[in-house]
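For this depiction, one protein chain was excluded, whereas all remaining protein chains were kept in their positions.
Take a look at subunit A:
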């Protein structure tokens, strides 16, 4: 049994993390912090956890040592505490963006601030088990990927590695659920403004571009990706429709072969490309609460376009579930522990 604490446990990612950790057979949650809700019950903000925990939020300054420390703070905050965090815990898993990028200049370019702990950037392993499993097993520090980034990286990795697509023309159309913008309300998230939208809020310049290109730049590849993000009527979930162009004429069997080669043994990746049924391609609706990343594809022979479709629950495989998968690997547990929920249907 290991002790685990969560820094920033009142947000949606923190709540999802607590849900998964409370049902984990090898974990005891020691402390949960919140800047806003010190002294309040965790279940006041995460009512789904009633009856499962009697934890109260602590001040971050009162945090004591533990085996694994999860950090779920807004971007740009955890870097200011990282010296302290690494002294408190043997393993640190940061769900935020602060340590995802390998270079200080890349951080400054995409996040428009100076990085306060650049010496830590290369100490963190980018936490995608499907790409970095062996590094994560040995790691003490892991940076959880962005939700939009992880589903895109997983969807594209096999076709990049197998040199099937033109790396200069990758267009990602992302449809986002509202939980992705966090638990703090804003004018734009006010119900009359947010409800029912199909709102393209970022036609270009999405910050996850940096980590997607970083992770797909291997073996001499240097892909360029273009992201357009649209908020839709969905609380949990993320769907990416990725438009790519094939390098030469190939058949769908060749695409199958690439995905099978890379992901056949992955416990949380499913290739979804059915010829019949209602859910023929990936659909976030049936992934709510699960750690699956569903990936589908189709070749448009007219333009030699390969359309790739990826879906996840942004809070589970997109954040907390993936972080627990990393923790399982770092601590030597079965990586599927507490993550085998199959989802609900109908929902």
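Following the convention adopted for this analysis, contacts are C-beta pairs under 8 Å (C-beta built on N, C-alpha and C of every residue); 3 or more make two chains touch, one makes a residue touch a chain; residues count from 1.
Assume contacts and distances are computed from a predicted model.
Enquirer: When one chain of this assembly is omitted, its UniProt record names it as which of these: "Lysine biosynthesis protein LysW", "SufE family protein", "Amino acid ABC transporter permease" or "Cupredoxin domain-containing protein"?
Expert: Checked against "Lysine biosynthesis protein LysW", "SufE family protein", "Amino acid ABC transporter permease" or "Cupredoxin domain-containing protein": the hidden chain maps to "Lysine biosynthesis protein LysW".
Enquirer: I'm checking contacts with the chain that's been left out. Which of A:36, A:163, A:260 or A:301 qualifies?
Expert: Per the contact definition at the top, the residue touching the missing chain is A:260.
Enquirer: In the whole complex, not just what's shown, which of A:2, A:171 or A:271 touches the removed chain?
Expert: Result: among the candidates, A:271 touches the missing chain.
Enquirer: Over the whole complex, note the residues of subunit A touching the chain we left out.
Expert: 252-253, 256-257, 260, 271, 273-276
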